[in-house]
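Heads up, one of the protein chains got dropped from this complex, but the rest are sitting where they should.
Chain nomenclature is as follows: A and B, assigned in order of appearance, with residue numbering initiated at 1 for each chain independently.
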Amino acid sequence: MLATIVPTSTWYLILGAVLFGIGMVGVLIRRNPLIMFMSIELMLNAVNLTFVALSTQLTDINGQTAVFFVLVVAAAEVVVGLGIIVAIMRRRSEISVDDLSVLKG
Amino acid sequence: MLNTVWLVPALPLAGFLLLVLFGRRLAEPKAGWLAATMCGLSFFVTLLVFLDMVSKTAEERSHVVRVFSWIPVGSLQVDLAFLADQLSITMALFITGIGTLIHLYAVGYMHGDPKFSKFFIYLNLFVFSMLMLVLGENLLVTFLGWEGVGTCSYFLISFWHTRDSAATAGKKAFVTNRVGDWGFMMAMFLAFGAVGTLSYGTINSAAHGGSISHVTATAIALMLFVGACGKSAQLPLYLWLPDAMEGPTPVSALIHAATMVTAGVFLMTRMNPVIAEAYHWAPTIIAVVGAATALFAATVAVAQNDIKKVLAYSTVSQLGYMFLAVGSGAYVAAIFHMITHAFFKALLFLGSGSVIHGMHHEQDMRKMGALRVLMPVTGFTFIIGWLAIAGVPPFAGFWSKDEILLYVYANNRGLYVVGLVTALLTAFYMTRQVIMVFFGEAKWKDQSEEHGAHGDFVPHESPKIMLLPLVVLAMLSVGGGLLQLPFTKDLHFLEKWLEPIVEHGEAHINGSWAYDNKYILMLVAIAVALSGIALAVGVYGKKKLPAIEPQILANAWNYDRGVSAFMGGPGRQSFEAVAWADAHVIDGAVLGTGSVVRRSSGFIRKIQSGYVRVYAAAIVIGVLAMLAWFMWRGVA
Partner (left out) sequence: MELFVFICAAAMVLAGALGVVLRSNPVHAALSLVLTLFGIAVMFVSQQAEFLAAVQVVVYAGAIVVLFLFVIMLLGVDRAENLETEPLGIQRPLAIILSIGFVALLVTTIVQGRDSLNMRGDGLITADSGDHDANIRQIARSIFSDYVVAFEVTSVLLIVAVVGTVVLARKRKSEKDLSGVSA
């Protein structure tokens, strides 16, 4: 009986939404910049999952093409972001984004 | 030829500019000659325009010359344009004519004054402004001239500004005029609101055609009258004119006798269709104020001892006559009296200036006497002026005053009586003045030490340049009545000339008792004039009757003092309250807005805490809001 239940694209979409939410919590709560970055990667993956699910649902290849490009841009973003983190956090003992609060109003 | 009417104000303006640039270099007397020449040329052009107009038929005489578009703002389209029609050219003729004569006179009178060329700068500017006033095609050009003459009046009254009284008098004139100007401005706003334009032609035809409601027309008429009260020194706002005698005598003659003060009468005549559309009590108010002013000023003139102050109050009184005429619907008579008054009042002022000049700037009549022997020409011309103003035929003043009294009798008997009493007083005080100055004992013989102590002081006749205008004006005072003789219709030159301008407002008295019996009224007027003269001769000449000159009349019924007390006391307090409100309430609101903004921004900037995670949270809140909105849109 269970075998007759087929996961529809809606299930994938909901999973993607939950994954996105978890990633968002990670960005807001964690203070280590590397962990924050990884949370952002989670969010990007959630988006990729959504794209593919919709591509299947709407039988349009453009969704998968979009994922391809998202992947490339995510890679570039990680490169630059990690470079910045390394440049800033190199000489500190305790890394936390809360230390970067000089530009306050 | 009519197209060149713009030259008429342009020439004095050119004179003004040339004198501003080169006046000091030209110095005396060339600066004076230049100014007089410009004025004279302007008169010449006006004369040519006039002759051209005469040769045309009555319908073709009105001509508009548009110089440029002055204020094109949305629905307000005001051009700098000149309206050359019968009324404006008549006014321009005597403004430029008498103006030229006075310029010539001033060359002699201001001899030796260190600010000689500056005087003529102001005089030319004044003539320019006055011509803009009368030649204007719309209310705004007239207002430009109106303000211009007010300003020049201020400059010229306080010409000898080192004298405190002169500076104060100038300020008083300007401020009082400003109060009147408020009325003019309100009238302009109302006219624009009612008709949509400020052009005389459109406003007057709208009034005649009935497009202006009675209420609006009444409001416009009364507001214009307020302005006229200021400029033409009628009862509530007359107080600047006697003080304006601080200025040099040519100023008094030009501005305060012949031209500027007549601007109010001109304005009312120009807008006579609007006045005709007003409620009946509006012209009555005008007439009553005019009559009251005439009587008031005449009573005060009886007790004045300064030779110019008598003439100042006399001017106020005669202006009251003109407004009495306007209020009774006798516009032609008002203009007639304006013209004849210009002649004889300018003559009287210039004559008094000649006397003052000859008496080495002594102005108190009690120190004069028996001057006609030593100053024959001055005396002779002054006597002609006196007979004209007293209303003795065949001099000019009789005909114009009689015309006014005729219309007033047909309109309102009570005002006629007031006019008659004023005529009596006019004859009385003018005769008093003539006797005190030119006849009687020579009281100046005791004053020789006061005048520079160069031996025996003997008053002398003035130079010929000052006597020439006197003679010309005397001739005009004699013959001026020919403009409108009442005997037959054919002799009503002025009436026929001005008919197209005033046809809608002019009262028609052809069938009334007054018109049919006008000769009786004429005889009454003559009798009144002669009895006034006889009374004065009895009091001051033969000394048979006691002189009644109560102090209250000399103080002008304490009106001036009353106004000062009010302004100094409650007036000042209310002004200061308004100023306080402006500083605290209005400025407070503006500054308060600024401080509120500053304080709230100080509060809001704390949101920028510097923490990246707070910013991330803010972004998420924003995204959430947007998403919610899009969803809500989709569902709805």
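Rule of thumb we're sticking to: a contact is a pair of C-beta atoms (placed from the backbone, for glycine too) under 8 Å apart; a residue touches a chain by one contact, two chains touch by 3 or more.
This is a predicted model, so every value here is computed, not measured.
The omitted chain makes contact with chain B at the following residues, 611, 613-614, 617, 620-621, 623-624, 627-628, 631, 634-635. In the full complex, chain A touches the hidden chain at residues 2-3, 5-15, 17-26, 28-32, 34-35, 37-39, 41-42, 45, 48-49, 52-62, 64-65, 67-69, 71-80, 82-87, 89-90, 94-96, 98.
In the analysis below, only the chains that are shown with their structure count from here on.
Work out the mean CA point of chain A and of chain B, and you get 88 Å between them.
The touching residues of chain A, when paired with chain B in their complex, are 24, 27-29, 31, 97-98, 100-105.
Residue ranges of chain B in contact with chain A, taken from their complex: 605-613, 616-617, 620.
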